[in-house]
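Heads up, one of the protein chains got dropped from this complex, but the rest are sitting where they should.
First chain written, first letter: the chains are A, B and C, and each begins at residue 1.
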Amino acid sequence: MESLSFEYRGGRPLPSAPPVTLVGVVGSGNLEVMVEPADLGGVCRIEVLTAAVGFGPIWQAVMDDVFARHPVADVRISINDVGATPAVVSLRLDQALDAFTGGQP
Amino acid sequence: MTDAATHSYYEDSARERLLGLLDPGSFREILPPSERVVSPHLRRLDTPAAFDDGVVVGKATLGGRPVLVAAQEGGFMGGAVGEVHGAKLTGLLERALDERPAGVLLLVESGGVRLHEANAGLIAVSEVMRAVLAVRAAGIPVIVLDGGQFGCFGGMGIVSRLCDAVVMSEEGRLGLSGPEVIETTMGVEEFDSRDRALVWRTVGGKHRYLLGEAAVLVEDDIAAFRAAALALLDHAPDLSLAALEAEHAALGGRLERFGDCRDALDIWARLGIAEPERLPILDTPTFLATVTDKRA
Amino acid sequence: MRDWNSQGRNREARLARTASLARGKRVPAADARALLEAVLEPGDRVCLEGNNQKQADFLASALASVDPAKVHGLHMVQSVLALPEHLDLFERGIATKLDFSFSGPQGGRLAKLVGDGKISIGAIHTYLELFGRYFVDLTPQVSLVAAQAADADGNLYTGPNTEDTPVIVEATAFKRGIVIAQVNELVDHVPRVDIPGGWVDFVIQSPRPHFIEPLFTRDPAQISEVQVLMAMMAIKGIYAEYEVNRLNHGIGFDTAAIELLLPTYADSLGLKGKIGRHWALNPHPALIPAIEAGFVESVHSFGSELGMEDYIRARPDVFFTGPDGSLRSNRALCQAAGHYACDLFIGSTLQVDLAGNSSTATLGRIAGFGGAPNMGADARGRRHASPSWLKAGREAGEGRNTIPRGRKLVVQMVETFREHMQPAFVERLDAWELAESAGMELPPVMIYGDDVSHILTEEGIANLLLCRTDEEREQAIRGVAGYTPVGLKRDRRMVENLRDRGVIRRPEDLGIDKRLATRDLLAARSIKDLVRASGGLYDPPKRFRNW
Partner (left out) sequence: MDAQTLLKRLFPDGHDVAFAGDCFSGTGRCCGNDVAVVGTIDNAPIGIELAYRMAGAVLDVVRRHPGRPILLLVDTQGQRLSHRDELLGINGYMAHLAKCLDLARRNGHRVLGLVYGQAVSGGFLASSMLADRCYALPDAEIRVMNLPAMARVTKIPLERLTELSASSPVFAPGVDNYLRMGAIAALWDGDLAGQLAEALAAPLDGDERRALGEERRGRTLARQVADRVRRDAVA
C-alpha cells in the first residue's frame, strides 16, 4: 500500500458547508471517495491510500486535472483505492464533487 | 430490457439499497464514514480499509414505522465480517433492545468471516447471533433481505436463519459454505462452482423458497423488497419451545423426505412439481404460481 | 508420357487401403485411428477443422493417436489451434509444419514448441488469406471436418455452426483429396444439406457431440460505467456522424456496450433506422435488445452462438436461416462480407503505438490473427459507394490532390489502462520483441495504423483521417491516451489545437453528459435481462446463469 497526499490552493470556497459525500466502493478496480467540508485555510487536501504502489506521478496528474475541473477550497477529500484505473478515479471524483457541490461550479 | 418501473436491488450498492428501501429522507446513519471507524487489522496486512468497514447501520422509517437497519456492502471484501463490521451489527441489534423499533432489517451480503481478522470475525458473528436472538426474544422482528451479487454465506448464512424471515430474490444466494470453498477443498466433482446453473439451483432464491428457508420470494426490484419487508414488520417472533419443536419436526421431515436427493431437481420432482427442469427459467410471478401449495 | 491424373490415382490408392474399414461411407468410431493411418501418407497437407467455436475434436484426438512410424511429417493447414491435441501432433512428430490463423489458448505452448524446433511455421494468416491459399498452394490432401448429422449418402447437416466446413470441403474434394467427417448423429434424412454427400468420403459418428465454445456471449453484468461512456461516444461521435449502417463488431465488453445502448441511448438521439441496420456478426446475445427494438434489419454470421438457436429460428427476417429454420453460417463468406460490404469495423486491442498500429501479441505467446485484420482493414478494392464510406474518404483526402475515393471506418476502442494498470498505449509494441525472439519475418500487427480511422478511449476520439502529418497523428493519439506515459508526454498546445480542429473530440465536445454514463443506460444489465428481451427464446449456457 502507498499513501499519497496532495494540496491545492486558489479554489473557491462554497457558500455553505454541504454534508459529507461518499461515493464508490473499496473493491477491486474501484475506490471510495469521501468529500468533507474542513477548515483548511482555503486549501483543498486530497489524501489517498492505494493498494497499487508506484503510481504517484499518475495520481498527481489525475488530481491536477480534477482540481482544475472542481476548484474547491476548504475541502478534505479522502480516497481508499484498490487499483482503480485513472478513468475510474476521475469518474468517481467527478461524481463525488458534483454531488458535494450540488452542481455549483 | 431495463424497465423504468423497476429498480434492481442486485445492481445497487448497500447505500443505494437503503435509499431505495426506506422512507425517503428518513435514514440516519450511525457511525458514518466521516467517523473513520475503520479496521486496524487490514492496514497491518497492507490491505485497503473502507471508512464504514463494509456495513452501513442506522435508523429510519419504513411505511412510517421506526426501524433499525444494517446493509452489508458485498463489493468490499465480499461483505465479510471483521471486528468493527461485526460490532456495528451487534451494537445495532442491541440498540433495538433499548429503542424497541417496529423491526430490524438486515440487508445481508456476505461471504462470512473476514480472513484477515478471522478470529475477531468469527467471535463477532457469534455475538451477532446472540444479539439477533435477544432482539427476537424481546418481541422485535428481525427481517433479512438477501438479493445482492455476493449472496450470503458462512456465519451470516447462519445468522440469516436465526431471524424471523428471509426475503430473497431468485438472484440471491443463501448457504453456509460457498461453492468455491467446497470445490477447493473437496474437488470439482463434489461441487462445480463454475456451473452457475447448478450453484443457483442449489443455493439460489427459488430453491431456498421451495425448501422454506426463504419466507418470501420477490422479483429483483427494490420496491418488491420494500413491500415484503413492510409486511413482515407485523410478524410476531416466536422462540418458544413449541415453536422450536415444530421447527425440529420440519427439519427432521426434510431429512427424511429429501435426504437421499442429489440434486435440487430431485427435490423439486418429489415436491410434485411437473417439469422441474423448467423452474429455473420461469419469471418470479409464473414461478410462484407454479409452486403454490408445493413448498416443503 | 506425363500422367495428368496422378492425384486421382493417388486418391484411388488411398481409398483402396480403407476397403476393410468402411461400410458405404460409414466407419465405426473405434476404427477412426485405423482409417487415418490407412488414408494418410507422410508429408500430407491436412486440414483439421476447428475454429474458435466448433471443433472436430474426436478426429483431432484420433489423429493425435496415430502411429508416428506410419504417419509423420504432416503439414497442418488449419484455422485455429485450440485443443491440446492440435499441438500433441507436433510433440509426437506426426506433424512438423504449420500454416494457421489463430492459436488463442494454446499460444504459450505453441511458442514453446516453435522454440524447441518441433514446429516449423509457414505463416500466420488471417482467415481469408488461409482460405484463399487452400485454393492456391495449400490445398489439403486430407480434411477432417465436423458436422451435426449425416445420412447414408454422406450428406452433411452442420446445423447453425456451418462455419469453415464449406470452404475446407470445397478445396479438398475438388482437388482429389479425401474428406472425413465426424458427426454427432447418423440419420435417415438430414434436415438440410449443408455439404453434398458426393464431396464427402467417410463419416464417423463421434462418441460425444463435438465441442463448441460459447465465445461470443458477454454477460452485461460485467460492463463498466467507463465502457458505457465509450459506447456513448462511439454512437454519437462515429455511428451518427457517419451514418454507419453496415458494420462488424469485435468480441468484447466495449462493443457489447454499444449493442446494448442502441435501444436506449441511440434511440433517444433519434437514430433508429439511421444507424446499425446491417451486420456481419455472430449472433451476439447482446444484440437481442437492438433487434427487438427494430434497429437491426439483417445479420449474417461467421458461426453461431450456443443458446441462440430458438431465438434465431423465431427471427428469420433478421438472420440467414435454412428451410429447417436453423442458422446457416459461413465464415469465409462472412469474412468477405465484413471486408468488402461493411463500412465500419470496431474492436478492442491490447496495445496501440504512436502510429496507430495495434497488436494483441504478448511475449511468450504466438496468438495469431483470426478474422479481425480482414474486417479491420480498408478494402482497397472496394468500388461501391455509401454515405459513410464517402465521408470518411473525403476526410482522408481533404486538401490533397487525389481522385475521389472512399475509406472504411476502422475504429480501435480501448481504455487507456487495462487491468492491473497496464497501459494500452505504448511507444513500441511488444510485437517487435516477439518477432525477434520467435524469428518471425514481420512483427505480428493486428490492425495496421494506416488502416485505422479512429481511436476511441474514455478520454475522447482521435480522428486519424484528419491528420495530415506523422506528427499530428502522433499527437492525436497521445491526446486520447489519458494518463499513460504516452498520454502524459503529449504536446498540450498541439493537442488543444487538434481539438479545435475536431481531430480530437472529448465527450463534452460531443455534447455527452458524462453523468448519464451509468449502467442504467444498458438495455440489459444481466443475462437474464437478455432472456427476457428475447421473450424467453434465448437459452443461455448454464455457466452464464444466475438462476
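Criterion: a contact is a pair of C-beta atoms (placed from the backbone, for glycine too) under 8 Å apart; a residue touches a chain by one contact, two chains touch by 3 or more.
Small disclaimer: the values here were computed from a predicted structure and weren't measured.
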| item | value |
| --- | --- |
| Chain not shown, its touching partners among those shown | B |
| Absent-chain contact - pick from B:19, B:162 or B:227 | B:162 |
| Residue in contact with the excluded chain [from B:125, B:216 or B:229] | B:125 |
| Those residues of chain B which, in the complete complex, touch the missing chain | 28-31, 37, 40-41, 44-47, 57-59, 83-84, 86-88, 90-92, 94-95, 98, 113, 115-127, 129-131, 133, 137, 154-155, 157-162, 174-177, 179, 181-182, 185-186, 190-191, 202-203, 207-208, 211, 213, 239-241, 244-245, 247-248, 251-252, 254-255, 258-259, 261-264, 267 |
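In this section, only the chains that are shown with their structure count from here on.
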| item | value |
| --- | --- |
| Count of contact steps on the shortest path from chain A to chain B | 1 |
| Per Cα centroids, the chain farthest from chain B | C |
| Whole-Å separation of chain centres (CA-atom averages), chain B against chain C | 43 |
| Chain B residues within the chain A interface of the complex | 13, 15, 32-34, 43, 46-52, 54, 73, 75-77 |
| Chain A residues within the chain B interface of the complex | 1, 20, 22, 25-27, 30, 32, 34, 36, 49-51, 78, 80-82 |
| Chain A residues within the chain C interface of the complex | 29, 52, 55, 57-58, 61-62, 83, 85-88, 91, 94-95, 98 |
